[in-house]
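The following block contains the structure, expressed as structure tokens.
All protein chains but one are shown in place.
Let's turn to chain A:
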Amino acid sequence: MDSLIPFTTSGSLVDCVDRKMLVILRDGRKLHGVLRSYDQFANLVLEDTVERIYHENLFAESWHGLFLIRGENVVLLGEIDLDREDDILLRQVEFHELEPFHKRAIELKKQNDDSKSQILYEQKGFCKEGGEGDGY
């Protein structure tokens, strides 16, 4: 069955329709939602979408609803195993409580990366990076 479907976007995603999926965007956002539709560019329609943020052993969710994501911005699309979803050893907290920590962590990481690339540029003869962070 699998071998009959060519490795194309449409071939690999057809089994994922109407399943709960995790989408990671190029800006690092993690979205959980039900995949309702997609096309050859991997533009995605996600229903009942929540954004999840993590910090240490905590996580929080913020409800967003119906999303149409432009395919270019997708880094990863993964199916969520509903049977094992609740086994994770993380504690859920309120989004507004966790958000400041999450933002701070992003800021620190950015500062760290900036100073690292500054040192590489000045002392080791590296070129300036594009400032894309993880380089997605």
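Quick note on the criterion: a contact is a pair of C-beta atoms (placed from the backbone, for glycine too) under 8 Å apart; a residue touches a chain by one contact, two chains touch by 3 or more; residues count from 1.
Basically, contacts and distances are computed from a predicted model.
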For the chain omitted from this view, which of "Propionyl-CoA carboxylase beta chain, mitochondrial", "Translation initiation factor eIF2B subunit alpha", "Putative GPI-anchor transamidase" or "LSM complex subunit LSM4" is its UniProt protein name? "LSM complex subunit LSM4"
Which of these, A:12, A:43 or A:62, touches the one chain of the complex that we don't see? A:43
Touch with the omitted chain, as defined above, among A:19, A:70 or A:91: A:70
In chain A, positions touching the absent partner: 17, 25, 27, 36-39, 43-45, 47-48, 64-70, 72-73
